[in-house]
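Below you will find the structure I want to go over with you.
All protein chains of the complex are present and in place, except for one that has been dropped.
Up next is chain A:
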Amino acid sequence: MTHIGIVGAGQAGAALAAKLRALNFDGQISLIGEETAPPYQRPPLSKKYMSGDMALERLYLRPESFYAEQGFDLRTGCRVSGLDAATRTLVLENGDSLTCDAIALCTGAPPIRLPAAIGGDLGGVYVMRTLADADAMAPEFVAGRHVLIVGGGYIGLEAAAVAASKGLKVTLVEMAPRILARVASAETADYFRALHEGHGVEILESTGLSGLTGTDGRVTAATLSDGRQIEVDFVIAGIGVRPATELAETAGLVLENGIAVDGFGETSAAGIFAAGDCASFPYGTGRLRLESVPNAIDHAEAVAASIMGQGVPYVPRPWFWSDQYDVKLQIAGLNTGFDTVIRRPGDKPGSQSHWYFAGDRLLSVDALNDPRAYMTGKRLIEAGNSPLRDAVADPETPLKSLPLATGLAA
């Protein structure tokens, strides 16, 4: 093994490269990314970087000197346009081609754009994925202006929080009957709806965007699905992502909710791996694809070990966070399949947590300004333990001594 190629210099690509070196791989590592910036963190883009509270250098995952020190062949501003799976060859947009012993696809999941047919290509309409996206919309954040946010997921809500905190007028539309419909319980959605409305954000649920219109190629108004017309200064679409599978597709790799990999992160082609937002891996009786930093790092590190012949099947330890106003949300576990949510008041004013159960089994915890509940939930879930639901509901039972349910099927 002398040359490993990594496509995508994002969170997963950077972690994979660093882990290969940590595992004493001393051959060549080509880390090829389409964006011009060296690998950086995305979460602050809709949080502290967007609000202007975090300088650019702090966004970078590593100082720029790191890549040379580690002997990486880091190529930024360089798109990989072709992949030949049989010969493990990458074709770069600039015409170069690299034949590697192993290739890892860490191409991420770019955002879905509003269709041009409804005005999605007008000026002043943004998506939120890259540093370039964040920098392009930064000058729009001027107090008094009106922003329309399309989509009530975490990114849309975080953008709404930054905009409202900066004195913008914010309208958020969500097509589903409630915000966070895809990712959280009604209890958590209620909490965030009240939080945002308290900061003056107008949240319209069961309301879609019918069309955007503008003058001189720039958006000025939006028509909503209820027929309402509103004047807007700019628009941010946070309507979801699609895993970047083009390269995998042209190479004939098996796709299933992203690039399908086995437990070791290997795709249907020998020696070609995938990790992070673009990849779905075996989970229970099906497959799972996660969109989060912890998964990008852990999955990439697991793939690095596989490439070095030291792999073990990947077991995710899902967690997530979101910062909105002065509220810190921390999520442990995955709530898919829950049937009950138990609300537990926290030890401090304003703190609380929502515990998701399927029957007696604890699946996940949403902790709202309640790090103790988050840490407790994470420990329990990772150990496969479930606390008794009545004990969770009773704030008099300390978190450190929650009695456990026994006899649950594994």
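Brief remarks follow.
The rule we apply is simple: contacts are C-beta pairs under 8 Å (C-beta built on N, C-alpha and C of every residue); 3 or more make two chains touch, one makes a residue touch a chain; residues count from 1.
Just so it is clear, contacts and distances are computed from a predicted model.
Entry comment: the absent subunit's protein name, as recorded by UniProt, is "2Fe-2S iron-sulfur cluster binding domain-containing protein", drawn from "Putative spermidine/putrescine transport system permease protein", "2Fe-2S iron-sulfur cluster binding domain-containing protein", "Transketolase C-terminal domain-containing protein" or "ABC-type quaternary amine transporter". For the options A:F66, A:F264 or A:Y283, the residue in contact with the chain missing from this view is A:F66.
Contact with the chain that does not appear here is found for just one residue of A:S30, A:T267, A:S280 or A:Q330, A:Q330. When the missing chain is restored to the complex, the residue among A:M50, A:V150, A:L224 or A:V293 that touches it is A:V293.
Remark: the residues of chain A touching the chain excluded from display are 18, 22, 41, 43-44, 47, 58, 61-63, 66, 69-70, 293-294, 297, 319, 321, 323, 328, 330, 348, 371-372, 375-376, 378-379.
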